[in-house]
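Scroll down for the structure; my scribbles are underneath it.
Missing here: one protein chain of the complex. Every other protein chain is in place.
The block that comes next holds subunit A.
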Amino acid sequence: MTKESTTKTNISRRDALRLMAAGGIACFAAPNLIGKPDIARAADKKPAGRVVVGLSQEPTVFNPLMAHIEVDDAVHFSLFDALFRMDPEGVLQPNLAVEVPTQKNGGISADGLNWRVRLRDDVRWHDGKPFTAEDVKFTLELITNPKFRAWRTGGHSLVRDLTVVSPTEITWRMEQVFAPYLSFLTETFIVPKHLLENEADPNAAAFNQAPVGTGAFKWSQRVAGDHLELAANPDYFGDGPYVERVVFKYIPDQTVLYTQFKSGDIDLTDQAYITPDHYDEASKLPGRVVSLVPGASVESFYLNLERPQFKELAVRQALYAAMDRTAIIDAVYFGVVTPTETFMPKESFYFNPNLPAQEFNLDAARKLLDDAGWVPGSDGIREKNGVKLAFNNSTTSGNNLREQVQQFLQQTFAEIGVQMTISNLPAAVMFGEFWLKSQFDTAISGVTHLIAADPDATNRLASSAIAAKGGKGSNVGQYSNPEVDALLKKGAQTFDPEARREIYYRIQEIVRQDLPFLPLFAATYVIGTKEGLEGWEPNSNTRTASWHAAGWRWKS
């Protein structure tokens, strides 16, 4: 299956195999997202059974183009299709398109500005109307409609001259070269023009409460605050679906989520998954399968580089050396998560494995500070030029694992003459202006640097992305390095994966040297499924464990 589908992409078979090796999670064959031959379709059995997915946040946004959070993705991926999808190996696969446009196949012009996408001709909306290039045009235009409460507009705002060449072909021009757009389109679900074009206010359309897509499942019903139910779409153009119903059940508490997984009420624990402290017990439950799935997010100790304490590299190096990461990972996270040196997820094709490993060494940390002239004052806290090496640290209150990490750090920092004061905030408060406008000294948070698994981290690392200084991104640590800026710009304008990899390897090297933030570990999610559920596979390149419900089936 993998071979058949990957030969149609911009990446050669050799590349694909290399990617799979690099990804290290190529334990399953890539799902067949490009449809199936008619013979296979006729041989299919009727979809049967039901899968109940547990989520600890409630999905509430069903128009996939509107501002939404990760948990809504679980529903969107089942109801809708995008032009392309990102498979578990990080390879782009055609979805509503028949091929992924590249400079090689002529889908993207040599200068990177003119794009052409060819579409399938056998796709129908859940209400029976045919899907055409007009829907794609409408979707991309709706996103940039100033009245519409759209989700991300990055990339989309560069699209000009959208032209429907035929029902199965659409072209556009980009205002500037922007390679990540290809990945962005994997999270841009296409919505039906005929149901939305006549709405005076697209934010209040009936469609938003009862969406109609092209996906493997149709909207069935929603009991607000409790669950929502999707039903198999027998006319789905792709492989599947094999189960008759998918239910997304909202379970607001992670402990209760786990209890209901144990009791058998839910078949799959999606976000926020099983807590690491339950991993050991969960993996011994009869009739349950528990998997460790690498996530895209990296838990880090964020430094506000505009604070005088952190301007010097030696201080950042000393703090990094004073982190007992092994103890934190083993004692607090039960060894479930893994150490990392970079913001790039380990499964990414662009992950640089050659970065120097952090070493916990308090003597080295003290020497770094001594050499840099930070000397202990009368209270034992180091200072230099009137600046004390003391700061606040904030994380989301109520997250007891993070609170334990803080205590570990507070202790080892104290041993090198650094005073860390814990000052936590509820998530709803922390991630407002406090975080976005860099009002913290230091913060602990799990952050995803990539958008739709594209390696471009401009929004997190470029000096133009500092919101506290009027920038447009979320470079909350206020990191600024002209070389990184230039490389990020180059990377965003390069299409060839090999050439891009070189660029992002270098960026990771520089960031590892500069230490704008101190990586604690790469996230790993504990995901439980009921025995007998087949066809479920994790995909670290999406934000949800339910990215491919079309392939799920119960063992007969």
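The criterion applied here is as follows: a contact is a pair of C-beta atoms (placed from the backbone, for glycine too) under 8 Å apart; a residue touches a chain by one contact, two chains touch by 3 or more; residues count from 1.
Simple rule for what comes next: contacts and distances are computed from a predicted model.
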Chain not present in the shown complex, as UniProt names it (candidates "ABC transporter permease", "Na+/H+ antiporter subunit B", "Extradiol ring-cleavage dioxygenase" or "Integral membrane protein"): "ABC transporter permease"
Which of A:R124, A:R173, A:H194 or A:K262 contacts the chain that the document leaves out: A:K262
Listed residues A:V52, A:I108 or A:A216, member touching the removed chain: A:V52
Missing-chain contacts mapped onto subunit A: 50, 52, 58, 60-62, 66-67, 69, 146-147, 149-154, 184, 203-204, 208-209, 223-227, 229, 245, 247, 249-253, 255-256, 259-260, 262-263, 265, 426-436, 445-452, 457, 459-460, 465, 467, 471-474
